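Step one of this worksheet: look at the structure below.
Heads up, this is only part of the complex; the chains shown haven't been moved.
Note that the chains take the letters A and B in the order they are written out, and that residue 1 is the start of every chain.
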Amino acid sequence: MIEHGIQLDKDRRARLGFDEAIYAAGKSGEQLEALIGEAVESASSRLFTRLGPQQFEALPSLHQDALDYDVLSRTGIVNGSCIVVKDVPVAVLTAGSSDLPVAREVLRTLEYHGCRAMSVNDVGVAGLWRLLSRVDELRRMSVLVVAAGMEGALVSVVGGLLPGAVIALPTSVGYGVSAGGRTALHGALASCAPGVLVVNIDNGYGAACAALRILQAARPSADQVLRGTH
Amino acid sequence: MIEHGIQLDKDRRARLGFDEAIYAAGKSGEQLEALIGEAVESASSRLFTRLGPQQFEALPSLHQDALDYDVLSRTGIVNGSCIVVKDVPVAVLTAGSSDLPVAREVLRTLEYHGCRAMSVNDVGVAGLWRLLSRVDELRRMSVLVVAAGMEGALVSVVGGLLPGAVIALPTSVGYGVSAGGRTALHGALASCAPGVLVVNIDNGYGAACAALRILQAARPSADQVLRGTH
């Protein structure tokens, strides 16, 4: 354990195929500076999630410059420019524009691990034609991440139409009974479409890691490639 | 209050346009016999809901004969043969065959009040083509009652496609997080389709009464007709 009081699981990529991310919510400026500095010094890449704009702006400019920061998804990447990104058969769908921040956490986490996914926005079932017009394109995807809040009906429609692995990513978008994301979560778990998989509410990082696990499973040899990226 | 200990709201049809039904769950054999007998003697029609097969079979044969009993919906009707039934622009949809008992309570309650609705079964979104093939027909309906358990995604798809008044009728079909119907209920309340209306879980009688209120609203003159049926 170094001076920031955090014991990184540096062995994780070798063991699981992807890196530990730093969950920045609630961390102090001192801890963040130490973690960024350490990554810079060791010339290793590192991913920060849930890094709020206030936290980012309070960093010294040296540390801000070292970060590729995206305010929408609240993610920051150190030494991301060395990562070689290739297209993978993964699509990330949103039901509405309010689901974009969570969807973008998926995309950024995948990119950090060298994978570029397709992004398909605002295809909620209140305007069903928006999804139906893209079904042929989506049938070619191995993994479909579906970010949806409110009642999350998009998950069931996607799961009923497409053969890929469906990862439901419920979001905390909504009010009244859907506030906090429980309704979208339960809707995905109880989906009438068979074989839908679910992650925690707003857990874009987890959905991306799950997609990486599936891609590894799908390409036994690529797995070694993936681990050797940087 | 008569000897069965129940004070009927006999003025209800004049005031609201439909009758009080007898909620039979938990009532004793004595109470049921008295209520059936009273209806027979006064030659007035009466609707019983949640009348279980055990309750029905425990009745004297005289009382059984006086009842038009439907075991699937657990409804019984006294003097139903005098009711003149006409087609109304109401459709009752089910997501799966397990939702049939609740849907049938809607149909039977409507028939008791002289209204014959269209029935459309097993059109859940896991096989979306089953619904899409009937959209044109359903666009002509003034009221769409959608009985669905599990996650109830059918409600949102119907609400997004069709202009009629949508009454979501969540059912207690499911297990795990959808056991008891809460997930279907919350999904309907949080639907991304605008203007969806919701009744309590398994409340087929209530959905039918709501449809009757809307039909009355729609046909100010028919309203008097409806009240005068028997």
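For the reader, a short list of remarks on this structure follows.
Keep in mind that, in the parts below, a residue touches a chain if its C-beta (ideal position, glycine included) is under 8 Å from a C-beta of that chain, and two chains touch if they have at least 3 such contacts.
Predicted model only: the values in this text are computed from it and were never measured.
Because all chains derive from one sequence, the complete complex can be expressed as a copy number, which is 8 in this file against the 2 shown.
Here is the rule we go by: only the chains that are shown with their structure count from here on.
One simple way to say how far apart two chains are is to compare their mean CA positions; for chain A and chain B this gives 45 Å. Contact residues on chain A toward chain B in their complex (touch as defined above): 95-96, 124-128, 150-153, 155-157, 159-161, 174, 176-178, 182-184, 186-194.
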